[in-house]
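Quick one: the structure is below, questions incoming.
Note that one protein chain is taken out, while the other chains of the complex remain in position.
And then subunit A:
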Amino acid sequence: MTALVVPGAAAPARRRVTVHPSTFPRLVAAEWVKLRSLRSTWWTLVLGALVVPAFAASRMSSISAVPEAVGSPYLVGAVYVTSGVALAQLVFCTLGVLSVAGEYGTGQIRSTLAAAPTRVPALAAKLLVAVLAVMAASLVAVLAAWAASAPWFEATGMSVDLTRGQDLRIVLGVPLYLGAVTALAFGIGAIVRSSAAGIAAVLGLLLVVENALASIPWTPIQTLAAHLPASAGSRLLQADEVGSVITVSSTTDLTPWQGYGVLLAWVAAVLVVAGVLLRRRDA
């Protein structure tokens, strides 16, 4: 090959645009722009927030009196108010999967990673935004459910009183629990990188696997089932007097916060796998 004719080392072109480093706060801000600019976000947030008061009202309206066996009826008020969480979690998990797997389906992930080539901060920013959005919607949902249930409180003797530790735990447990399962779904979505496969995996775990295992009357399997993500985490939403409204699992020695801790451990494990795979795989 003959010598190349190279134009003399050209001076860098003058900058017309101010560009800053892509720090984590900027990535979070960008992920918020991305989340709020998709219709599916608003559909799922609104739907998830609506089913909680809708369920609460329909349950309340079907109850004329709390069974004597429960003891004081006020103890179960918070449980009935939050009963729609069983359905809302499916909607919010769909949002969790879509927010990350949807980027792979459309190719958006290439733009995302081009702007944040160290990758893991982009995933963390996206997770944070999705979880905070779900927690905010969940808080609105539980407050709306409380308001929707109020007309029946007097007739049934039920109530929700945040000065009672258990009621406070159950009411605040709604955003905490739904935020955590959204994070779990997000992690699974990031691992499988497909919206359809991710939603199938998450719903399969929550609706089929956990309930199927919990219905096998053999102690080791019962113990295992009680430690699966939703069964363990939903302890946070249970009154000690009544069972779970989210899963059929009932035998557990976990306290509410231990149960939630087990859910968080599942979430952490899934997210670590997602983070390692994100760094390793070609995008």
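The working rule: contacts are C-beta pairs under 8 Å (C-beta built on N, C-alpha and C of every residue); 3 or more make two chains touch, one makes a residue touch a chain; residues count from 1.
Criterion: contacts and distances are computed from a predicted model.
For the chain that does not appear here, its UniProt entry gives the protein name "Multidrug ABC transporter ATP-binding protein", which is one of "Pyruvate synthase subunit PorD", "Protein-methionine-sulfoxide reductase catalytic subunit MsrP", "Multidrug ABC transporter ATP-binding protein" or "Electron transfer flavoprotein alpha subunit". Considering A:L27, A:L50 or A:I199, the position touching the chain not shown turns out to be A:L27 (whole complex). Touching the chain that is not shown, out of A:G102, A:P175 or A:P229: A:G102 (per the contact rule at the top). Looking at subunit A, the residues touching the absent chain are 1-2, 4-7, 9-22, 26-27, 29-31, 33-34, 37-40, 102-103, 106-111, 113-118, 280, 282-283.
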